[in-house]
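After this line comes chain A, so read on.
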Amino acid sequence: MLSQCLAIARREFFFIWRDKDLRYILLFGPLLGLLIFYGTYSHQVLKDIPTAIADLDRSRASQELVKNIRGAENLKITAYPESYDELEDLIKKGTVVAGVVIPENYGKDLSLSRQTRVEMIVDGSNMIYATNATSAMLSVSHTLSAQTGVKTLVARGIAPAQAAAAYQSAEFREEAWFNPTLNYAYFVVLALALNIWQQCCTLTACMTIVGETGAASWYQFKSLGISRLRLFISKSAAQIITFMAVALPVFFLAFAVFKLPLRCGFLLFFLFSLAFATALHSVGTLASSIAWDPVNAARFGMIIALPSFLVSGYTYPLESMPGCLQIIAKILPQTWYFQGINLLAFKDPGWAFMSQYFLAFLIIAAVCYTVSAVIVARRT
Partner candidate 1 sequence: MTPLINVKDLKQTIGKQKILNGLSFMLSAGECLGLFGGRGAGKTTLLHILAGIDRFKSGSVEILGCDIRKSEAFKKRLGLITQERSLFRDLRAYENLEFIAVLKGAGTENITALVKRFELNNILGEPVNTLDAGVYQRLSMACALLNKPRILLADDLINDIDPRSQHIILRELNSFISGGGSCIWSFSRIEFCRATGKVGWLENGTLSLYSPQEAQELWDSRLRLIEQQSGENDA
Partner candidate 2 sequence: MKQILYITYYETIHIFKDKILLVLIFFVPLLYAFFFGAVYSQGILTGIPLAVVDLDHSALSREVIKSFENSPRFSIVQDITTYPLLEEGMRKSVIRAGVVIPENFARDADLNRGTEILTVYDGSNLIWGYNIRKYTLEVVNQFNTGHASSYMAGLGLTKKEITNILDTLSTNIDVWYNPTFSYTSYMLYGLIMLVIHQICLLSASLTVTREKEKNCWIQFLSSPLPAWKIFLGKSLPYFLTGFFNYVLLIWFITRFVQIKIEGSVFLMALLGLLYTVVIISAGFYISLKAKNSLQATRFIMLLSVPLLMVSGYTWPQTHIPAFINNFASLIPFTWMAEGFRNIAVKDLGAGCLTPVILALSLMSITAVLLAVSFAKRKNRPMKIFNDHF
């Protein structure tokens, strides 16, 4: 009995191996994905946001301000346009993302305590740039107004200590937990690579019932009198083992070579991925039982697998999506997985907390396998 199962499982391995496209996709897809994404985010931290300063004043005071901005965290001054129009043009073309305009007579107005206005411009079209540039500008603006404020108060004859106290209400220190350097690569690279992995696995799982390994050899198996359940379990086990085998080099590269963070123990992470692979396989099987040929099964599977990452709330948070969509998202195993790996990689909330995620995978797998069994039983 066991030898039968092993023989079927072996045939399944060989099938995946002989299907050249599937072999390349599984072997190289996730790894290539990891490499591409790691390359793309190799700067890791969004420093050096290209910024332009239009100094229309060219006084000592304005020069000091320029120095101040140059010292600001995350900004890199790449251009010194001569006029406002020129600055506008640079932002339009996307050459710079942020700009500062120091008005004419800035130094003179300041020394006379006359009002003056420094214009800071941020291109809001790319969110990643815009939030960071705005934060940098806010810091600059904070120190700038404090400095000028103290000076103005002193000029009005208020004691320097008191003037300083007015602007020194409270010191704020900020800390980014779990990812203190705000490393974008840490945030997305692993998740994106595993997203490719889950897509590759979906493609394979979609072949369970309708693929060549299913339909054509179905009669062979049938004539041998092997129970359908045993056949299915052996095939599925072979596929799920393949999924995990394919993921291992990705994990190795990600954690050992690229040093992406993993706060929890590797065992928990591995088991979590295994549970997900099983749930994913059940969804693929369902797609496979609904479709009538491999191409359509692949399409069904991918229609689910493609948007699942976006809907999972890994980037744009689930909490900010409409309620009904949150419910739909929670039906998909991908949502639980991507939410889960974020927790495991950065926060390690412990086995007890993660148990609800395991439960979710279990329920999804049970439902999908049952439904596909019913569909297959009805058809034959």
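Convention: a residue touches a chain if its C-beta (ideal position, glycine included) is under 8 Å from a C-beta of that chain, and two chains touch if they have at least 3 such contacts; residues count from 1.
Candidate selection criterion: all candidates are chains of the complex that A comes from, given by their letters.
Since we're looking at a predicted model, the values are computed, not measured.
Enquirer: Which numbered candidate touches chain A here in the complex: 1 or 2?
Expert: Chain A touches candidate 2; the others do not touch it here.
Enquirer: Touching residues of chain A toward candidate 2 in the complex: what are they?
Expert: Touching candidate 2: residues 21-22, 25, 29, 33, 36-37, 39-43, 46, 48, 50, 91-94, 97, 110, 113-132, 134-135, 137-142, 144-146, 148-149, 152-153, 156, 158, 162, 165-180, 182, 184, 187-188, 192, 195-196, 199-200, 203, 294-296, 298-299, 302-303, 306-307, 309-311, 314-317, 319-322, 324-325, 342-343, 345-349, 353 of chain A.
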